[in-house]
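Scroll down for the structure; my scribbles are underneath it.
The complex is shown incomplete by one protein chain, all other protein chains being positioned as in the whole.
A and B label the chains in the order they appear, each numbered from 1.
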Amino acid sequence: MSKIKEFFKKFKALAIVYPTVIMFLICLVITAALSGTNAITNKRIEKLNAKKEKAAQSRLISADEYKSETIEYEGVRYEYSQAIKDGETQGYIFKIDEKGYGGTITAMVAVNTDGSIKALEMIDVSNETPGLGQNTAEKGFTDQFKDKSGELTAVKNGTATGDTQIDAVASATISSRAAVKAVNKATTLANEIIKETDTTADSASADKE
Amino acid sequence: MKTTTMIVSIILAGLLTNNMVLSKFLGICPFLGVSKKVNTAFSMSIAVTLVMIIATAVTYPIFYFLLRPDFEYLETVVFILVIAAIVQFIEIFLKKYIKPIYNALGIYLPLITTNCAVLGITMLNVTDFDVNAYSFGKLYLFSLTNALSAGLGFMLAMVLFAGIRQRLETADVPEFMKGLPITLVAAALCSLSFLGFAGIGG
Partner (left out) sequence: MKQSKWNVFTNGLLRENPTLRLVLGTCPTLAVTTAAKNGVGMGIAATIVLVCSNAVISLLRNVIPEKVRIPAFITIIAGFVSVVQMLVKAFLPTIDTALGIYLPLIVVNCIILARAEMFASKNSFVPSVLDGLGMGIGFTAVLTLMGAIREFLGAGTLFSLPITAKVIDPMIIFLLPPGGFFVFGMLVAASNAIAKRRGKPIVEKMGCENCPAKDSCENAGNGCDEAKEAE
């Protein structure tokens, strides 16, 4: 190896070539190694993610098919899936990101076709404080949302009254508020979708006449 | 979220609620190392902010147009090499053309390549904003704002902390607490005070 180095040193113009070639070779080998690892792990990661999402979906609404759709609302595109059982729409599942206490939280919200909430599952609260904000993923908190509809608000733990108030997790008001915000976003989107399908259904029936 | 509210919330998060140093623990090395004097802390933060913005301006399009969606696994390697190259380039450029700025900031530049705040912000830009939800123009705007506000947040923490440390120099502390331990305790109190901002702009 040192002979090669000597060889390059003899030609001053080539002095820049040696480092460049070595750097290039290192990059080439690293890239090859990475794409190799990616080829092995990629399928597994995808399968893992798909399985996780599928499992969450079927926990929220049991259906035969989850059709992926998108909706644009106030200039932002949202993806959602339409849960279909025996050819009939059971409800809509939204995956919503919201700013929590330590970063982004991700909620999966199932909304019935009448716009009321079927179920809520917090699928990513890893940025929140363990023991506080992360407790928003627990059933005691998420079960409160069942069958509620309209604009919800989070209130201090133990003071929730009426149909639109949600008990925040103790000492984790910000995380709870973020969860409520995500749910409100989901219901707003669901109402948009329901409105749209109603009008298309109306116009379709109108066409028939 | 509307674009303007999004930008306001990004700025508030970078400055106060999700401060780079005090709540995300990025860029701790310069935070502890170059914060003994307010002047040095200020110059260092200017250099970091500058590199963060330029690094974001370069890496985000690379991620969006070249790496996504099939080559995302090359992100780490590509980003760190791009940052290293950018830092070198800025250094050469400043040395040659804008000597006064080089004299003021140049000494901090080599330290910035391995500063996790810079690599951190370029990676956070990729994870923080949902690529499917917004157009490239908006995403680019958000990312650049994010870099700017993270840099300013870094500056705020550095300058505040430098002020505290200048006082700490003359304080009488137990032998085994001298130096790093007492500095870390001071950082803890500083970070505690930033907890009070939680929820702003949420």
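We adopt the following convention: contacts are C-beta pairs under 8 Å (C-beta built on N, C-alpha and C of every residue); 3 or more make two chains touch, one makes a residue touch a chain.
All figures in this text were calculated on a predicted structure; none of them were measured in a lab.
Asker: Of A:Thr89, A:Thr113 or A:Asn127, which residue touches the hidden chain?
Answerer: Within the whole complex, the residue contacting the unshown chain is A:Asn127.
Asker: Among B:Gly14, B:Pro30 or B:Gly153, which one is in touch with the chain left out?
Answerer: Only one of B:Gly14, B:Pro30 or B:Gly153 touches the chain omitted from view, namely B:Pro30.
Asker: Using the definition of touch stated at the top, determine which of B:Ile62, B:Leu81, B:Ile101 or B:Ala133 touches the missing chain.
Answerer: B:Leu81
Asker: Considering the entire assembly, which residues of chain A contact the chain that has been omitted?
Answerer: So the residues of chain A touching the missing chain come out as 1-2, 5, 18-20, 22-23, 26-27, 30, 33-34, 37-38, 40-41, 44-45, 48, 124, 126-127, 129-132, 171.
Asker: What chain B residues would touch the chain not displayed?
Answerer: 22-34, 36-37, 39-40, 73-77, 80-81, 84, 91, 106-111, 113-116, 119-120, 123-124, 127, 175-185, 187-189, 191-192, 194-195
In the analysis below, only the chains that are shown with their structure count from here on.
Asker: State the interface residues of chain B toward chain A in the complex, per the touch definition above.
Answerer: 1-3, 9, 13, 18, 23, 73-74, 77, 81, 127-128, 130, 132-134, 198-199, 202
Asker: So in the complex, the part of chain A that touches chain B is made up of which residues?
Answerer: 27, 30-31, 34-35, 37-38, 42, 74-79, 97, 99, 101-104, 173-174, 177-178
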